[in-house]
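Every protein chain but one is kept in place in this view of the complex.
We call the chains A and B, going by the order they appear; numbering starts again at 1 in every chain.
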Amino acid sequence: MSSEKVEYEPVIGLEIHVQLSTRTKMFCGCRLSFNDPPNVHTCPTCLGLPGALPVVNARAVHFGIMIGLALGCEIAERSLFHRKNYFYPDLPKGYQISQYDVPLCRGGRLGDVRIHRVHLEEDAAKLNHLGTSGRIHGSDRSWVDFNRGGTPLVEIVTEPDLRSPEQAREWPSLLRTTLRQLGVSDVNMEEGSLRVDANVSVRPAGATELGTKTELKNMNSFRFLERGVRAEIIRQIALLEQGEPVLQETLHYDPASDSLTPLRSKEEAHDYRYFPEPDLVPVVATEEMVAAARADLPAELPAERAARYENELGLNADTARLFAFRTELGDYFERALAAAGGNGDKRQIDPVELSNWIPQLVERIGSDSDPASSNVAPESLATLATMVKAKEVSRDAAREVLTRLVEEGGDPRAIIEREGLGALTADDDGLGELVDRAIAADPAAAEQVRSGNMKAIGPLVGYVMRETKGRADGGEITRLIRERLGL
Amino acid sequence: MLDREQVLHVARLARLDLSDEEVERMAIELSKVLDHIDKIRELDLEGVPPTSHVIDVVNALRADEPEPSLPREVILAAAPEPLHDGFGVPSPGAA
Partner (left out) sequence: MSELIELTAAAAAERIRAREIAPAELFEAYRARAAGNDLNAYTWVAEAPPADDGYAQAPLGGVPVAVKDLFCTEGVPSQSGSKILEGYRPPYTATVVGKLAQAGAPLLGKTNQDEFAMGSSNENSGFGPVLNPWDRSRVPGGSSGGSAAAVAAGLAPWALGTDTGGSIRQPAALCGIVGLKPTYGACSRHGMIAFASSLDQAGPLTRDVTDAALILRHTIGRDRHDSTSLEFPGEIALPQAEDLKGIRLGVPEELTGAAGGIEPGVRESFESTLALAERLGATVEPCRLPHAPHALSAYYLIAPAEASANLARFDGVRYGLRVDGDADLITMYSRTRDAGFGPEVKRRIMLGTYALSSGYYDAYYGTAQKVRTKIAEDFDNAFERFDFIVTPTSPCTAFELGSKIDDPLAMYLNDFLAVPMSLAGIAAISIPSGLSEGLPVGFQLAGPAFSESRLLDAAYALERAIGFDGSEARR
């Protein structure tokens, strides 16, 4: 064993394919398929019949520019389509029309990750294998369904800026939310409208040169992305630690066994023989086209919203991201914030306090539900939060109120009054008495507290909480106990 | 100019199963043609933009409107191996 163990850091880049939700295919007027019977959405162009020619879908270009703008990219004034040549049954022309060195968009950034490029291309058809497992190996015959062939795709390539498996799970989620907000795609990984491949390499921590990268495919959920990337990092580090080199190869992730297998290596490395597509003319992103794309962008995209929550409203980073990634939570939060004056309550709402109550609400209605469709009106949540902040109701009691609100809706003040859940303070009858009783019931604890061990105060506070059924504010109880004990 | 290995490599890329005789002949014929063509590499083309499109047209775009697709029977009628409502092929990766 060497005396100095090298620390390795992972370097990860992602290649994302997004199926656009246009009505027709990228280069022909066939409708997009949604689990329709095989081969009912084909024409000479997407079947690669002799003499057929492609024609670019204007809406796909529009969506492509929208995506570029949302990701802060530079939209190319002029971009070209290229032919990417190779033979495969799901590729009817023997080439894919894609974009090569003059793509639609370059540069950009989303959150912590820089974007390298964004371009348009067509999807391959679907190759189905006979045999029960649906896997290639073990079947003798396959058959092709061309419904999917020609579906418009946007390919997004990031810079190798990701640094952990967790990030490989989280960042695509941010991308997905962004794309969903744009309305350009269903971005559903299970259905295949969002596909993410990862390029993974490792290098000694602090080094600037990149290690050999491998390409990981077939991770069709964010969870699998994280697991696949993690497994690959471990594998590469183990190799390097044994003095073995990492080979550049493509690995297929198997979710069942959580393992990676090299895809059968082809004799020739891919020589795609790219050349400009002579059947199509260049795409010029005119001012009108860019303006039209900008006009279709939502007012605020998730990354911007998260930044605003954190910087302007003081939410912590995780909460800011949660509300920004899950639009329904963010929307509800903002409606509650704006509810100053609703319910007749004129006090300022504290965003941070309010933000604590949204997860509480989500817990009660189910994590897949939209708060806006619950019985809890945003103003009501706002009022509740404000009352907690003002110590008019204890945190514990407020949780009960929330449960009631979820069940019946209405105004929290009414519920508090009806159930007698208002906070007890020192001014209320009996609280001081209860504190005395708590001290009397547990003199040992009281002695501990007197001698400086604040941890022992817990049982005393608990006693009072139980007796008040949680109506007293914990902080208030603590203050009173200390007072009584002469601290 | 083009040796046998190169011819075989290109034939593989182009999915052409050339016979030995064809490979030999191809090497000679292509070399002859390439010798002649090679002269253009002597031209000074510094700074000359390549012509990827002869006509001066951009943005030939189509509205996102559906058009009728071909009936499946029609397209499968031409298929060498209709299979499962699709086009049968040997499985890639099968030995």
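Simple rule for what comes next: contacts are C-beta pairs under 8 Å (C-beta built on N, C-alpha and C of every residue); 3 or more make two chains touch, one makes a residue touch a chain.
None of the values given here were measured: they were computed from a predicted structure.
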Contact residues on chain B toward the hidden chain run 2, 6-7, 10-11, 13-19, 22, 26, 29-30, 32-34, 36-41, 43, 45, 48-55, 57, 60, 62, 70, 74-75, 78-81, 87, 89-92, 94-95
Missing-chain contacts on chain A, rising order, are 44, 47-56, 83, 85, 87, 89, 92-95, 144, 271, 273-275, 278-281
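One rule holds for everything that comes next: only the chains that are shown with their structure count from here on.
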Between chain A and chain B, the Cα-mean centres are separated in Å by 41
The answer for chain B against chain A in the complex is residues 9, 12-13, 15, 52-53, 55, 57-67, 69-70, 72, 75-76, 83-94
The answer for chain A against chain B in the complex is residues 22-24, 28-31, 37-44, 47, 55-61, 78, 80, 87-89, 127-130, 136-137, 139-146, 264, 267-268, 271, 273, 276, 278, 280-284, 286
